[in-house]
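Only a single protein chain was left out; the remaining protein chains are all shown in position.
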Amino acid sequence: MSEPIAVIEPAGPQGMVSLRADLSDRAVAQAVTAATGCAMPGPRRIVAAGGKAVAWMSPDELLLLVPHAEAPGVAAGLAEALAGTHHLATEVSDARAMFTIRGPGADDVVAKLCPVDVERLPEGEIRRTRAAQVAAALWRSGEGEISLVAFRSVAGYVERLLEVAAEGPRL
Amino acid sequence: MLILTCPCCGVAAEETELQPGGEAHLKRFGPGSSDDAFEAYMFARANPKGVHFERWRHAYGCGKWFLAARCTATLEVFGTYSAQTKEPPAEIVTKIRAKRPDWAGWSA
Partner (left out) sequence: MSTRLAQGGRLIDRQKPLRFTFNGLPMEGYEGDTMAAALLANDRMLVGRSFKYHRPRGIVASGAEEPNALVGLGEGARFEPNQRVTTTELFDGASAISQNHWPSLDFDIGAINARLARFLPAGFYYKMFIHPRPFWKHVYEPFIRQSAGLGRAPKDRDPDRYEQAYGFCDVAVVGGGVAGLAAALAAGRAGKRVWLMEQAAHWGGRAVVDGVTVDGAAAEDWVAAALAELGGMANVRVKARTMAAGLYDHGYLLAYERIADHTPGDGRPRHRLWRIRAGQVIAATGAIERPLAFAGNDVPGVMLASAVRDYAVNWAVSPGDRTVIVTNNDDAYRTALALADAGLVVPAVVDARACVTGALPQAVRDRGIRVLEGRGIAKVKGGKRVTGVAICAQAGEGSVLEEIGCDAVAMSGGWSPVVHLWSHCGGKLAWDEAGAMFRPDPARPPTGADGAAMVVAAGAANGHLQAADCLADAHAAGGGTGAAPTAVTEAEAPLEPVWIMPQGAGPALRAKMWLDYQNDVKVSDVQLAAREGYESVEHTKRYTTLGMATDQGKLSNINGLAVLSEALHQPIPATGTTTFRPPYTPISLAAIAGEAKGELFQPLRRTPMHDWHEAHGAYWEPVGHWRRPYCYQRSGEGIEDAVRREVRNTRNGLGLLDASTLGKIVVKGPDAGRFLDMLYTNMMSTLPVGKCRYGLMCNEQGFLSDDGVVARLSDDTWLCHTTSGGADRIHGWMEDWLQCEWWDWKVYTANLTEQFAQVAVVGPKARAVLEKLGGDIDLSAAALPFMHWAEGTLGGISARVFRISFSGELSYEIAVPAGQGRAFWEQLIAAGEDFGVMPYGTEALHIMRAEKGFIMIGDETDGTVIPQDLGLDWAISKKKADFLGKRGMERTHMTDPNRWKLVGLETPDGSVIPDGAYVPATGVNANGQKNTQGRVTSTYHSPTLDRGIAMALVLNGPDRMGEVLDIPGIDGKVYRAKIVSPVFYDPEGEKQNV
């Protein structure tokens, strides 16, 4: 077997809160920044600060990444801050599984599974797509590192997919 | 492999990331409608060789529905646009007219 071109690691419990709202509403931006310390991301962007991040998922949906233990509080806090504003804030930490793909071949791993021009994926962009047969979202989370989020029920499938794709050689 | 640009998030997605939704701009007929109107709403679908308006969902992406105008014969895409509209935008209609002078035009 060839040397792996990247190391695949489950990222462990990751707090996540889904927020659906009018993203152009100033109250929404204030609540999100208050909860995460991150500025509002533009379309398809992910903004990170101080171990937290906010990702633009669709024109009316954000995904807030926070420490796992803080997620219920963040969801409740958003609901409180946005009382009177039409929105839906839900904790989805346990509905997802997150992996990091680290190494010189991280891009190749993605290129084997996702119909995405990963070579041209800029820092700070989150791309929602599919990994083989399941939905996924990915972004550059560090030097030579890509983070990938999928649904919890298929975590085993996705982990194995990534491991198989990480078998060398490089593309 | 069709490649359509989702107007909601800007991704040029390939067909495997999309879910097709059939003809666009259908008008719903509910209770009180005539049998003919309901039948047409339920079953009568345009199947043109040429300009066609379709619904697509960016299922493996932002999850939003959008509409596309394309030629079913050549697969030329004239444009994609928001699903929150009852008729194709004027600029797309103009573009189609320029490219397909013999097109009968859009009608509800």
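Order as written gives the chain letters A and B; numbering starts at 1 within each chain.
Keep in mind that, in the parts below, contacts are C-beta pairs under 8 Å (C-beta built on N, C-alpha and C of every residue); 3 or more make two chains touch, one makes a residue touch a chain.
Small disclaimer: the values here were computed from a predicted structure and weren't measured.
Displayed chains that the missing chain touches over the full complex: A, B (touch as defined at the top).
Summarising the interface, subunit B meets the missing chain with residues 1-3, 14, 19, 21, 28-33, 35, 38, 41-42, 55, 57, 59, 63-65, 71, 74-77, 83-84, 99. By the touch criterion stated above, the residues of subunit A touching the omitted chain are 1-2, 13, 18, 20-21, 60, 86-88, 90-96, 108, 111-117, 119-120, 132-134, 151-157, 160-161, 164-165, 167-169, 171.
Heads up, the rule we're going with is that only the chains that are shown with their structure count from here on.
In whole angstrom, the spacing between the mean C-alpha positions of subunit A and subunit B is 31. Listing the residues of subunit B that touch subunit A in their complex gives 8-11, 13-14, 16-17, 60-64.
By the touch rule above, subunit A contacts subunit B in their complex via residues 43-44, 57-59, 61, 115, 127-130, 135.
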